[in-house]
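With one protein chain removed, the remaining protein chains of the complex are shown where they sit.
As written, the chain order gives the labels A, B and C, with residue 1 at the start of each chain.
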Amino acid sequence: MSKRALEAPAAPAPASLAEELPAGKAALQLAAIALSLFSFVLWPGLVNVYQISFVFFGLQYVVLASSWNIISGFTGYVSFGHVAFFGIGSYTTAILVAKHGWPWYLTLPLAGLLAVVWAAFIGFPCLRLKGPYFAISMMGLNEVLRVVALSWESLTGGGLGITMPNAENSVSTYYAGLAVAALTVAMCYAIAHSRFGLRLAAIREDETAAEAMGVPTTRYKMYAFMLSAFWPGVIGGIVAYKLLYIEPDSTFFIAITVNMITMAMLGGKGTVLGPVIGAAILYTAQELVWWYIPWLHLIAYGAFIILIVLFVPRGIMGYLIDRGWVAKGVIQ
Amino acid sequence: MKNLKGFMTAAAVAAAMLAFPAGAWAAQEVVVGGAISLTGRYSEPAGRLKDGRTLWVEEVNARGGLLGRKVRLVLRDDRSDPSTAVKLYERLLTQEKVDLCVAPYSSPITEATASITERYKCPIVADGAATRSIWGKGRKYIFGLVGPSDDYLRGAVEIAAKKGYKRIAIVNEDSLFSKAAANGAAMYAKKHGLQVVLKEEYPRTQTDFRPLLLKVKALNADALLGGSYFVDAAAITRQLKELNINLKIWAATVGPGLPRFTKDLGPLAEYVLGSTQWEPVPALGYPGIKEFIAKYAKRFGEKPNYHASQGYAAMLILEEAVKKAGKLDREALREQLTKLDMMTHYGRYKVGPDGFNSGKGLLLFQILKGERRLVWPEESQEVAPVVPLPAWDKRPTM
Amino acid sequence: MRAEGAVAGEFILDIQAMTKRFGGVTAVNNCSIRVPRNIVAGLIGPNGSGKTTLFNLLTGLLRSDGGDYFYKGEPMVGLTPHEIFNRGISRTFQIIRVFREMTALENLVAVSRDGDLGGVRRRALELLDFVTLLRLKDEYAGNLSYGQQKLLEFVRALMSDPEVLLLDEPAAGVNRTLLNTLLDRIRQLRGQGKSILIVEHDMKVVMNHCEKIFVLDYGELIAEGLPEEIQRNEQVIEAYFGHK
Partner (left out) sequence: MAERTPGWVYAVYLALALAGAGLPLALAWEGFVGWLAQARSMTSLAVTLQVLASGILQGGLYAVIAMGLTMIFGVMRIINVAHGEFLMVGAYMAFVFFMMLLPEELHSLFTSNLGMAILGVGVFLLICLPLMFLFGMGVQRLLLNPVVGGPELTPLLITFGLSLILINTFISVFSSDFRAIPYMSGALVVGNLALGYPQVISVAVSAAVTGGVFGFLKFSRLGKAVRATAQNADVAMVCGVNVERIYLYTFGFGTALAATGGVLISIQLAFSPEIGGIYILRSFAIIILGGRGNYLGALAGGILLGVIEGFISFFVSQGSQLQELAAYTLLVFMLLVRPQGLLGGIADE
């Protein structure tokens, strides 16, 4: 919004978004991304197994919160049962590894794919529901899956769960988790900076207007829902293999959904970086409080959720945007 | 912007330091660590386990420690959640670097964490898990202590068989231990030629058993055997009365063995049969049982139940193994635990080739006048079982 | 007073006996309207006469209970809103419906047709400049003033270069300066060969700027014609004042 633009609107506007950034700033951004990726890659070589796992589970939440953000932050459909996709991925991997002897990494694409299939299956009818009804239906469907996992013993082992053969997997799952987290964030970035992403945001802001302005809302919501299901499925598979044991109650656990939501909200939903920041902060804080004051952990968490929602509903990114430290919008 | 970055960096560093405290223990201590359910659905029995272990730590430190070093017990809360427990053991073993490990409570959590303790080759005496399948997977570092879950209801089946009751109904909670207990009961029933007219599972959240009990009634069952924990056993007992269902035998795992069962149910608890690993009954004749009951009662103000007894016994066994090995080396410990044959207040510890304690049997008691009285096996019997249970309307009014 | 000698191709919108009922209320009743090409036409009528409902029928937001309509001779009933939009019919809303938590620029880019993003961006900037909003391009639409939001919605409707523009009360609540800008732009669009149908209560605007006027009452077309004809029409006067 320089003066020049105002005076000479016909001056050739940049052909792509990347050109809009001053070359120096773009380089700086690239360098920052490369540096952080590099340090994440080096991490396992520097620390002990627990510290690897610590970061791994943080990455897990980066994936989950970012994925939730696609359907709920960008598109505005609040999925209150998103852990279902995580659970489907977990069970896919666990079953294939434990019962059919697949190498774990080969199960991951299938884990993601099955989550997408489930999303397509339930999205078609459910995405017609508005507001609270969609949220309730997601929660209900997650319970359906949990009970099916509990009752379908021949496949899932029921309440006994599934134990996978022991393996040394800390480092391999860490890198898999890192790759998935990077890909998820990259995907979110690509979506946010595309017209697809803008149209999802238009659906969030006003679905009727978006439809009247040429956005094929039904189809776009489906795409967003399926995209938001894929990575949770994959990371679910990785986590299952990392833990080597899964059972229904802690896999289809509603608290994981709430974690995703709270993390995305804390960081700022509807932004690319928000869920990442939120996941990093909240996950670390949770681990600390729980380790040192276990009995207080969940009470404090409940209070924390309420405080965020009441006082920083737009999250950290929202705060930075309001302060003018981060630009409004992604297309400038 | 710059300030912000600086602040965030500082915060990240601070968080990292908080999150990864190096083992804060003094070097001369022996640190014994484990996950235990301080919160969540297992917190009641897990708390007893913890009490038993605490008693041992206090005693061993009073008598000069282990290998001359003070013992510190580090138990972290797993929220009754298997995946949390897995993360905890990984942390304890690789970050906190504990010297010895103790087991979590409950079969599912033990099953989940066994992979981790196995990976780090840390021998563990599983004092909170009775499910045999945990030992059926070729694991080398996990040792059983308690009697197998399959045998929990064996006594009840045998009493039924002896009395000539034919129709057995088995219900159980949908979880690792309860399932194994129910399957065991079905197996023994088959062995004795009894007919299992109903075998059904219910979810962990169930509190209303009325339709299920109506089914038991409609099927005309003589005996009802429950693979249960506390809530379900108590609820079934109450609802049997509410529906006026008269059974010849009603036996349940875990629940009736907890002191609260008689306290909460009062006269309703009368005649219920329950299985137990151990009872604070000196007549069991194990070495040191009387002393243990007294010590525990003095420290915690109540008689120990079998969970507390197991927690204490596991520590005694670990202590013995460490003494025999003369060092904290895990391989040496594993070897000792494999070949150890030891009698404690809790019974015999002697594991088979799979690591399961083959020397331990189960007991059956009946609640009579508010007291748990051993009725099975016959060699440990305090009184003869009162079967068939008196009909509800034939019992003295409350 | 029907328009005479009409050949099918002359009319860009040909609405034939459309009807819409809500429960027991008939909002649009057997309404037939033909909008000629390249015109600024007005659609007026008392409150509740079915103007907005008609717009919603035309853009597919509501399904009609009967009747038909053609755009450039093509049947449009049964198409979804975004399909209708993509044929070239765009609109604004009576109650502003900008995408509030998106910047002004994003509001426009979001509704663009697929194609080269650079070109789209250029067009969006031009349009923002067209309505003097360029310096606010990176502001959230929700933070703009009411009049600015109206202008933004107006250019958002232009983003896809539609042939027909349906404007629902563009003048309401807009200050003089902005209104003049808006009317100016509408004239320019007329000059570019577009057809514009305006629902408006401000009679000054309607009478001064529309070449042809359609009058609805109780969902029925009661009159159509040149502004001066409408001003003299008994039925129209009765519709506006007689009921009260």
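Criterion: a contact is a pair of C-beta atoms (placed from the backbone, for glycine too) under 8 Å apart; a residue touches a chain by one contact, two chains touch by 3 or more.
Quick caveat, the model's predicted, so the values are computed rather than measured.
A.B. asks: Which residue from B:120, B:300 or B:392 sits in contact with the chain not drawn here?
C.D. replies: If we include the chain that is not displayed, B:392 is the one touching it.
A.B. asks: Given that one chain is not shown, which residue among A:126, A:317 or A:330 touches it?
C.D. replies: Residue touching the chain left out of view: A:126.
A.B. asks: Which candidate, A:25, A:219 or A:323, sits in contact with the chain we can't see?
C.D. replies: Touches the omitted chain: A:219.
A.B. asks: Can you list, in ascending order, the chain B residues touching the missing chain?
C.D. replies: 39-41, 43-44, 174, 197-198, 200-203, 205-208, 210-212, 214-215, 217-220, 230-231, 234-235, 238-239, 241-245, 260, 264-266, 268, 392, 398
A.B. asks: Could you please point out the chain A residues that touch the chain left off the display?
C.D. replies: Listed in rising order, the touching residues are 72, 76, 78, 80, 117, 120-121, 124-126, 128-133, 135-137, 139-141, 143-144, 147-148, 150-152, 208, 211, 216-219, 258, 261-262, 265, 295, 297-299, 301-306, 308-310, 313.
The criterion applied here is as follows: only the chains that are shown with their structure count from here on.
A.B. asks: Quick check of your reading of the touch definition: is the inter-chain graph here a line, ring, star, complete or other?
C.D. replies: The chain contacts form an open line.
A.B. asks: Which bits of chain A are touching chain C when the two form their complex?
C.D. replies: Touching chain C from chain A are residues 1, 5-6, 9-10, 12-17, 195, 198-199, 201-202, 204-206, 208-217, 270, 327-332.
A.B. asks: Could you list, by residue number, the parts of chain B that touch chain A in their complex?
C.D. replies: Against chain A, the touching part of chain B is residues 1, 4, 15, 18-20, 38-39, 76-77, 79, 81-84, 86-87, 90-91, 93-95, 108, 111-112, 115-116, 118-119, 133, 137, 173-176, 179, 201, 203-204.
A.B. asks: Spell out the residues on chain A that touch chain B in their complex, using ranges where they run on.
C.D. replies: For chain A paired with chain B, touching residues are 47-51, 53-54, 57, 147, 150, 158-161, 163-164, 166-168, 170, 243-247, 249-250, 284-285, 287-288, 290-291, 294-295, 298, 325.
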